[in-house]
Structure formats: structure tokens, C-alpha cells
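Excluded from the complex is one protein chain; the other protein chains are retained at their positions.
And now, subunit A:
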Amino acid sequence: MTQSIVVQVGQCGNQVGCRFWDLALREHSSINKKGIYDDALSSFFRNVDTRAGDEDCSGLSGKKIQSLKARAVLIDMEEGVVNEMLKGPLGELFDSKQFITDVSGSGNNWAVGHKVYGSTYREQIVECLRKAAEQCDCLQCFFLIHSMGGGTGSGLGTLVLNILKDEFPEVYRIVTSVYPSAEDDVITSPYNSVLAMRELTEYADCVLPIENQALVDIANKIKLMSHSGKVGAIKQETAIISGQGGVSVQEKPFDAMNNIVANLLLSLTSSARFEGSLNMDLNEITMNLVPFPRLHYLVSSLTPLYTLADVNIPSRRLDQMFSDAFSKDHQLIHANPKHGLYLACALMVRGNVQVSDLRRNIERLKPSLSFVSWNQEGWKTGLCSIPPVGHSHSLLALANNTCVKPTFMELKERFMKLYKKKAHLHHYLDVDGMEQECFTEAVSSLSSLIQEYDQLDATKRLIMEDAPRLNIAV
């Protein structure tokens, strides 16, 4: 069994991370009734005997759970969020060696996070990551959680990505990036996002872009549903925005949205943690979904959003789950995969679903989707037998689709609007090591990325002929 380490950077990263750990505990405790430390738990948690002076007994799988510690590194340049988490019920999951904080914040400035804090804390970050890695028996993946708009998450977060690539080249780097809404209150967020984008394009194995506004819309939809009472009551703990059943009692303002991201990560790793009839390990994600190294942005969607309390589920609901995964309302960014061109698509199914259900739904949905000419059968599937808490089945769809392009174009536009007037530029250029070139290079990296998607999009309506086959002399 392999292990993964979560690296949460900045305010957003830590808030999402906090929800992730809560829901991960909830998931494992609902399956693991006996309190035995098993392989599934070991992928995100260590088992530590605190009385024996923090002695690690992770290697002793099958023993009773002593005290669980998260395989995590927490980084923030303010203390607020991290401190709050340590004081809360999740505090026991972490020890002081696992976090790196400062007091003054990055002031929404990518350069401060990346260059200033980057050079100050580099050694400490490397040390912290190495420590976490040493506690793993077979480290497979780093999950970086951060936001693109601020200073710490985007600046220092992408520096961490650099460090990971240098220090652990063999370990996969999957990044969950929260993109700012168009009406973001941080005025420099386009700068920060575009500067960060370049790093993501160069150094991540794959990126799951998530848009704040899309999360808000999904959260509102569920709330509306549960208040309308039309269809019958929703089982509260099954809604993907709900943290019910976790250890955190109070709900904080962003919790609903952050729970969605936490559920995304749980579903993404479910097949690597639990058994199933068609396993899909984490290293299969990039192998199947990334045909060209730079085009590694995957649009994700989670369905169902909730389960109704009424247990007489008509069988149509299962097919509905598959249909919903391709509708634009369920995507975690504002994008419509049906209008884009698929390079590849993965369906990660959990719960009571068989291969025949998968095949039927792929056949049914295929006509409404367009795939790139050389990957007409570009489907990857995984079947994990353990469903999320309270559900009978669930689906995570990952799409490498050109429909991410509009998000990037919009970002570029907002960047150019500021950049043409050189607005706020001096805040960045004042920082040591920050040159004007960082901006030009970042924007040209983004432009060429958009162009690559353009070229693929252009093939969409064309009828591509098969490549002429090799001839064999008879």
C-alpha cells in the first residue's frame, strides 16, 4: 500500500485541508469499526504511540489505533487559520514539527510569497517535507492544496511545487488549485494567478482547477434543494457540502464549499485506499489523462450531490448520476465539457456499481461528447467497492477537455487589463529577485497553453483520416 502527503499552503489551502482531514476521518471511521490501524488508514495517517514518546508504530499494520497523525505539511505566512485548527478538535492530528508559519502574511503579493518567504523558509520547508516523507513506507503522491489569487498560496505554494520536483522527482504531484472568481476582492489576483499558472504548467503532474464561483453555485443549489422539501428530504450527511458526522461542531462560512473540495480528494484517492474489482491507482491518473505533458489540467465533477432520505431508489438514479457528471452545472469550474473537445476522460466509480453499468452509460453518453480524433475511445474507468459515507454509489469524472480554455483566457484578459496600465506593478518589482521578465514569461507561457488548446479545438469539426498504416512487403 502506498502513502500520500497533503501539503496545504495559505489560508485557502489550510481551510480546505482542515475540511479534508475531518471528512477523511469520518470516512475511515464509518468503514473501520474495529479501530484497527489498517492499510487503508495508513495512506493518509500515521499511527503513533504518544506515551512511548511519539514512537511511530505505522509499520505495525493490524495493531490497534493509538493516536492518529495526519501525513501533512501545513504552511501559512499568517498564524490565524493554522492556530485555529490546532486549537480545534482536529488539533491532535498534527504536531508542531508539521507546520511552518510566519506572522505578517504575503499581502496578496505572489512575489512576496514566492521570492521573499521562498528564500527565507526554503530550508525549513525541505526539512519538513523530508521528515514527512521518511515516515512513509512507499510515498506515491503529494497533494498540494492552495489558491491562485492570494500571495501565500499562489506564491509560496508554487515554490513548494518547485521544491517537490527537485527533491522528490519520482513522487507524483497532484495540485488542487482554487481559482478566483471574476469579482474577486483581491485586486492583484490576476497577477498572482498568471504568475502561478506558469509554475503549475511546468512543474505539476496534474492540476485540478476549481473555481470559487462554481463551488458557491453548487452549494446554493443543494441548500435550495434541502429547503424546498419538494423531492423529499435529503440525507443531510450525504450532501457533498456537509460536514455532519465529522468532529468539527461549528460550521464556518466557507465550510460548505471547502467540503466539496475535500470530497473531491477523497474520491480521487478512494480506489488507491480501498479494494475494488477494477483498481485505479493514483499513478494511473496521469498515465491515462495526460497525453501531452503541459496539457494536464483536469476538469472534475462529483455526483450525486446528495442522497435522498427515501431509500426506494429508482434505478434511473444510477444513470442520472452519470448524466449529471457531464452537465455543466456539476463541474467544479465554470465550463461546459459538452462544448469542448475531450482529450481523455476518467470515470472513478464508488459503491455498488458493476462493469455493465459503466459500459451502458459510456455507450449512452458517448454520442453527446466529442473526443479528439486519435483518442475516440479515450475512457479510463475505476471501480472501488467502498462508497462515500451514507451513499450507495458515487462518481468522480475527470476530463482533460479543452473547455478549461475560457477560464484561462478570461484570466489572461484580466491580467492584461492591469498589466497594460502597469497597475500595482511596483509592489512586485520592489521585491528582490522579481524582474519584469517574470511577468512577460508567465503571460507568454499562458498564451502558448491557450494556443495549444486552440489547435486541438480546431480539429473538432474536421473529419480526420486515419494515419496511413505501415506497409509490409509480402
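General remarks:
Operating definition for what follows: a contact is a pair of C-beta atoms (placed from the backbone, for glycine too) under 8 Å apart; a residue touches a chain by one contact, two chains touch by 3 or more; residues count from 1.
Everything below uses one rule, namely that contacts and distances are computed from a predicted model.
Comparing "Tubulin delta chain", "SAGA complex subunit Ngg1", "EF-hand domain-containing protein" or "Nucleolar protein 14" against the UniProt entry of the hidden chain yields the protein name "Tubulin delta chain".
In the complete complex, the residue from A:Ile36, A:Ile187, A:Val355 or A:Ala458 that touches the missing chain is A:Val355.
Between the chain not shown and the residues A:Gly113, A:Pro304 or A:Gly378, the one that touches is A:Gly378. For the chain left out of this panel, the touching residue among A:Asn212, A:Asn263 or A:Asn288 is A:Asn288. Across the interface with the omitted chain, subunit A contributes residues 1-2, 39, 137-138, 140, 275, 277-279, 281, 283-284, 286-293, 343-344, 354-359, 362, 366, 373-381, 383, 466-467, 469-472, 474.
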